[in-house]
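Shown below is the structure under consideration.
Apart from one protein chain that is not included, each protein chain of the complex appears where it belongs.
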Amino acid sequence: MPTFTYMTRCDGCGQCVDICPSDIMHIDPIYRRSYNIEPNFCWECYSCVKACPQHAIDVRGYADFAPLGHSVRVLREEAKGTISWKIRYRDGRVKEFTFPIRTTPWGSIKPPSDYETPDAQALGSPMLAHEPAALKVATLPALPPFEQKQE
Amino acid sequence: MFTTNPFTQLTAFVPPAVMQGYIVLMVLAVVAGTAFDLLNEKKIQFFLQDRARAKAAAKRPLGAADRAAIATRTIAHDIATFGEFCNQQRRISHALMFYGFVTYLVTTVAMVFVYPTDTHPPVGLPVLWNIGALMTLVGGYWFFFFLRVNVVQDGHPPWRLVRADLFIGSLLASVTFAVLFEWVAMAGNPVATRAFAGLYVLFTTLLFASVPWSKFAHMFYKPVVAFQRRVEEADGSSDLPTPTTTGRERCPPSHI
Partner (left out) sequence: MGLFASRKTRFVDTDILVIGGGFGGCGAAYESRYWGRDLKIVVAEKANIERSGAVAHGLSAINCYMGMQWGENQPEDFVRYARGDLMGLVREDLIFDIARHVDSTVHNFEEWGLPIMRNPETGRYLREGKWQIMIHGESYKPIIAEAARKSAEVFNRIMVTHLLMDGARPNRVAGAVGFSVRDGTFYVFRAKAVINAAGGASHVFRPRSVGEGMGRTWYAPWSSASAYALLIEAGAKMIQMENRIVLARFKDGYGPVGAWFLLLKTFVTNAYGERFEASWMNEIKSMVGKYADVTPLPTCLRNHALLQEVKAGKGPILMHTQEALDTKEKEEIGWEDFLDMTIGQAVVWASQNIDPKETPSELITSEPYVMGSHATCSGAWASGPEDCAPADYQWGYNRMTTVEGLFGAGDTIGGSAHKFSSGSFTEGRIAGKAAVKYVRDHAGAPPRVDEQQVERLRHAIFQPLDNFEIGSNEIVAGSVAPGYISPLHGLQRLEKIMDEYVGGVSMFYVTSEPLLNRGLELLHMLKEDMDHVGADSLHQLQRAWELHHRVVTAEAVTRHTLFRQETRWPGYYYRADHPKLDDAEWHAFTASQYDAKTGEWHMTKLPVHHIIE
């Protein structure tokens, strides 16, 4: 269901241009606002819809198979760690949902270089960072060496 | 230096009545241009239709007092301080351009209509005229070279002009030539004065006559739609999800 931008809401900030994984949200030359230049490469991942500070981007289901009159709108509250959806059916039914999106503050991931430097010998072992502790079992599983049968 | 009426230099070759008539013409051009823009492509019909749809979908119809409160909040937050902008640099540059241009316009009208031949009007007028022009130029050139989204996000070089640049371009040209005209006039160079005066009038005319094709009229539409957006949030006709708590994040964190 490709995206479109509401003329009255867009103020041309460019967040959608920056985020689109398909590189299809661009700035139109007449109003300097965003629009979807290639709806047939829109996956409707809603990245631009979620990123727009003005809620200026919405989705109209692909014309190939989606009748008109529906809306699926989203409010991503990043700092709060929630995402809320409001779905309006073509026949007027409405459904609303809210789900969590993250349990820790944004920016809080410990960089890998902040961990104690592994010793040079460990580079040759099969263990990856934070193992075996991060596996929550005592040792990394292994297999006996493979004896190739005559084939 | 900047305490004298720049327009008295013009009266050397243009009668005050003509200058005043020109300003009236420019005001009419804006009104006609905006009306044309609204009617020609049925913009006004769309807006009225959309407003009717929202009204029908309202769950909590608003009274006059509610609407007045919303209007006040719109003016105070969205319009006066450009609070809709989440990018602070864009917000500041727009505030500079808006207040600068309005100051410059008001003082222009005052000097041309009340003191057209008076080289020394109340000193606040020419001083404010220059400050207003300067704010417009600072905000405007900053926006033009460093903040235009097609330059910042879409990779255009700043000198690539598109139709969306008609407003900002003619505004900057008009005010730039206004200031240049003022300078050469004060320096007493008659040829340059006429030249820059001519360019000043040319780009000022372009600015106001191009309203049907530029973003000029969006200055009037934006406050109206800002008000409408707040009304739809308040009366439940918005199809956006309700925020999880009050005092919602107005501007999500930018990842640019």
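Read from first to last, the chains carry the letters A and B; within each, the first residue is number 1.
Keep in mind that, in the parts below, a residue touches a chain if its C-beta (ideal position, glycine included) is under 8 Å from a C-beta of that chain, and two chains touch if they have at least 3 such contacts.
No experiment lies behind these values; they were computed from the predicted model shown.
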Handout entry: Residues of chain A (touch criterion as defined above) contacting the omitted chain
Key = 1-2, 18-24, 26, 37-47, 59, 61-72, 76, 78, 83, 85, 87-91, 93, 95, 97, 99-109, 111-113, 115, 117-118, 123-124, 126, 128-132, 134-137, 140-146, 148, 151
Fill in the blank from the handout: Even though one chain is not shown, chain B touches it at residues 153-155, 157, 255
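As a convention for this text, only the chains that are shown with their structure count from here on.
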Handout entry: Distance from chain B to chain A - Cα centre to Cα centre, in angstrom
Key = 37
Practice task
Would you tell me which residues of chain B are touching chain A in their complex?
Solution key: 84-87, 90, 148-150, 152-154, 162-165, 215, 218, 221, 225, 228-229, 239-245, 248-256
Exercise for the section: In the complex, go through chain A and note every residue touching chain B. Expected result: 8-9, 11-15, 17-19, 26-32, 51, 53-55, 71, 73-80, 82, 84-86, 88, 96, 98, 106
